[in-house]
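A single protein chain has been omitted from the complex, and every remaining protein chain is retained in its original position.
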Amino acid sequence: MTRKPRWVWLLSVCALAAGLSLFAAGCGGGGGSKSGNSSSTSSSGEGGTASQNQGKTFASFRVTWDAPDYFDPGLSYTVTGWQIIQHVYLGLLGYKETAGPGGATVIPALAQSLPTVSADGKDYKFTLRPNLKFSDGTPVKASDFKASIERLYKVDSPGVGFFDQIVGADTFSKTKKGGISGLVVDDNARTVEIKLATPRGDFLNILGIPFAAILPAGTPPSDQSTKGLPATGPYMQQSYKPNRSFVFVRNPNYTEIPGIPKGNPDKLLGTIVSEDTAALQTVLNGKSDYDFRTIPTDRLAEVQSKFKDQLHLYTPANTYYFAMNTRTPPFDKLEARQAVNYAIDRAAIVRLFGGLGVTTQNFLPPTYPQYKKIDTYTHDLAKAKQLVKQSGTAGMKITVWGLNEAPSQPTVEYLADVLNKIGWKATPKLLAHDVYFTTIGNQATKAQIMYTDWYQDYPHPLDWIDVLLNGNRITETHNNNVGNAKFAAADQLIEKLKKEPELTDPINNQWATLDHDYVVKYSAVAPYLNIEGTDFFSKDIDAGCYYNHVLFQFDWTAICKKS
Amino acid sequence: MAVFLARRLVGAVIVLAIVSIVVFVIFVLIPNGDPASRIAGRTANPDSVARVRHDFGFDRPVYVQYAKMMKQIFTANLISYTNRTNVVDQIKQGIPATFSLVIGAALIWLFFGVLVGVIAAVSAGRWSDRAITILALVGISLPVFWLGLVVRFIFAEGHPFNWFPDSGYVGLTDNPLQWLYHLLMPWWVLAILFIGFYGRVMRSNILDSINEDYVRTARAKGLPPRRVLVKHVVRNSMIPVLTLFGLDFGATIGGGAIITEFVFQLNGVGQYAADSISRLDLPPIMGVSLFGAFFIVLFSVLVDLAYAFLDPRIRPT
Partner (left out) sequence: MADTQTTEFTLDTASVLASEEGGAEIVGRSPWALAWRRLRRNYVALAFLVLFVLILISCALAPVYAHHVAHTGPNTNHVADTFTKNGKEIDVLKAGGITKGANGETILVPAGAPVGPQWFSAGGKYVLGADLNGRDVAVRLLYGGINSLKIGIGSAIISIVFAVILALLAGYFGGWADWLITRVFDVIWAFPVFLLAIALGTALQVGGLQLGFTTLQGNSLWIPTMIIGIVLIPYVARPVRGQILSLREKEFIEASIAQGASTFRVMTSEILPNIASTLLVLFTLIVANNILFETGLSFLGAGVRDPEPSWGNIIQQGATRLATAPTLALIPGIAIVLTVLSLNIFGDGLRDALDPRAKVKI
């Protein structure tokens, strides 16, 4: 299939375990990243904010989009959906609409201010802004919040894991009756009180994502993507035909909330195109103003030479890596894992990604302050071969797991060929996206080595090392630590760093050590590339208004047309 | 006649039921990923997977699940496992594109297939006949997906000739001109194979019927050859071609256009089928299989009926 879904999974903000109350609001700001998050081949368009571009309204912004999973905020779990609905369905909190690491700052949205949090970090008190209305004119009540969270459980939302720490959520998830006792709301006083069973440092971040959006209490407990729901944000859904089109228009009942501008386009007209080449063509022939999909590598050179000013590159924090299963031979042997790290030619893999990437040996992405460049593994087949020999596993059969779509497919085939060259007998096994991660995340599969990647939820090393490499978090199914990395010393350090409220320089150094240990000392993973994204606009669009948000990527509400 | 019809209809229902059972069995028996964990998402914990399994009834006996799925199809409540979109709605929305593609292509292949066949038969044995025969065989030998890619690469916008839109579908009611413009390439790509095939069938039918008694009689009556050809030979040779046409038309709507739709991104039922299969998403696969089987069966019944009317020698009982 030439279809190449851009499912950028925003995962596991829930990753953070208990005991981090002070970290909460700071996890975004704590990033303090050295370089900007958005870069571009054109000179302009960096570091804009939504508020700077306000008031440049225009009639309609025509976009070519990938098929979203859902537009229902209770179900959507991809950037494809979130990038749009974060401007439609607001929660108590939101994220600052700005470029760079500042975008990870949590701001009050429908809540009047950031909450008061009890000393033990288990009790959050919010007050709603006065006179809030849904787009259909009904008032927003505190009880709507409670109903919205309860609805997540009723619709079997993939986001329920974010709210499991709320008192009574566990019982409610089983019975679906009687309400969640840890959510206390008062419609008259407009107050919401959330009681957590165990403190959860990232809870404010969670309240800022679309899963926590406030919907009317009576919203049916089933997917409402096609119907659209009463909105609280600057835009509302007018129509959505799955796999075809969608229209979002201004919400007439939206009164501006500080930090959440009204937005420039009066209308967002979306066409859903499931092929990169066709999507690009819609912009080139003037039928669309923006191509959400990645420019196909086949056309990249042409687009870059002819339409340089319309092309923007951005760096979502991500790492592409091969995970090696430390529980199954041959990768239970350190030498075998090191062999892989030496054997892969990272610069070669960049070619398989069409050039849209930068080589890396670090597990953490380069925009992080914890990032200290690792430069241990120079491509050396002879050395790799010798390590395989040393490990005593030469000649062993290996299945290399991957996705059956680009860029995974050529990368996995390349890896299999490399493993064959250094003394193993490798065959690739390529699966469809929808079954891949649950297959490799299942211990019964006993996957030996696999293709995987990670995109940040917010800039914090815990979101990477704790979620993906902590040996205490290995599970039987839905395992995110797909390589079953379990190294006592490292696990201890993770648990210790988890409790650290602030990312000071010494703490960051310890994170950097962990990053180094996992890649060099344990060689548990073989990171090879940080991918680069593309945003492509028609020539009518003013690049000066472009900015790319750390979480929600390109902010279409801030875009403006050339005058 | 009524008995015949009733029998065919009962048969059709049974066939559709078996088709649905076979599709269901394929996807239940062959290990291809647990739908519950797929719905629960990549980061789900065992609890939430168990919850989904219960809520969606994956923990019920297989026959109960099957019955539930059938009920959902007929009440238009069947939803996809990957994005919970309504399968029946999605198929309905794909119908205009699929029908536009197939009907247009069918008219092209019928007209040109017959034309080519007549020309070849009239000039049988001459070089033009040989050329046509070879060309028809070339048409039959072209892989549709490749032809589609090549045609797109040569004639679509952004490519050497820049004549047609690259892909996509525009509704007939939205903009008739754009509809035509978007479909010209897919029509021909889909029709080419059938033109070659129909041309050959038509040619051999004509050559066969030339020796039939009624043609000799007509000729003996002194009718001008052209008239004999058109009135007797071609007309009678058309009957088997029309039969074939009915069956092919049903089969093409019922899944034969998957590749064409896929290559040209027409977003019809066929592309929905291809996308769903690549996701191993059972509910839409069930939906499109039944949709396809329905049209195949429908047209085979229609063809039988038409045959009964056209050819009184065949009296179905």
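Note that the chains are named A and B in the order they appear, and that numbering of residues resets to 1 at the start of each chain.
Rule of thumb we're sticking to: a contact is a pair of C-beta atoms (placed from the backbone, for glycine too) under 8 Å apart; a residue touches a chain by one contact, two chains touch by 3 or more.
Note that the structure is a prediction, hence the values are computed from the model and not measured.
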Legend entry - Among A:238, A:328, A:404 or A:477, the residue in touch with the chain that has been omitted: A:404
Legend entry - Of B:62, B:76 or B:150, the residue in touch with the unshown chain: B:150
Inset, instruction - Pick out which of B:4, B:27, B:58 or B:307 touches the chain that's been left out of the picture. - result: B:27
Inset, instruction - Based on the whole complex, identify which of B:132, B:170, B:285 or B:303 touches the chain you can't see. - result: B:285
Inset, instruction - Write down which of A:349, A:447 or A:560 is the residue touching the left-out chain. - result: A:349
Inset, instruction - Just the residue numbers, please: which parts of chain B touch the chain that's not shown? - result: 11, 15-16, 18-19, 22-23, 26-27, 30-33, 121-122, 124-125, 129-130, 133-134, 137-138, 140-147, 149-150, 153, 201, 204, 206-208, 210-211, 219, 225, 229, 233, 251, 254-256, 258-259, 262, 273-274, 277-278, 280, 285, 288-289, 292-293, 296-297, 300
Inset, instruction - In the full complex, which bits of chain A touch the chain not displayed? Write them out. - result: 1-2, 35, 39-41, 43, 296-302, 304, 313, 345, 347-359, 404, 406, 409-410, 413-414, 416-418, 427-432, 435, 439, 532
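The rule is short, and it goes like this: only the chains that are shown with their structure count from here on.
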Inset, instruction - Find the geometric centre of each of chain A and chain B from their Cα atoms only, then give the gap between the two centres in Å, rounded to an integer. - result: 41
Legend entry - List of chain A residues in touch with chain B within their complex: 1, 3, 9, 11-12, 14, 67, 69-70, 75, 77, 156, 158, 160-161, 173-174, 222-223, 225-226, 241-244, 273-275, 277-278, 281, 284-285, 432-435, 437-439, 441-442, 475-478, 480
Legend entry - chain A-facing residues of chain B, complex: 32-34, 37-49, 51-52, 55-56, 79, 82-86, 89-90, 93, 157-158, 165-168, 265, 267, 272, 274-275, 278-281
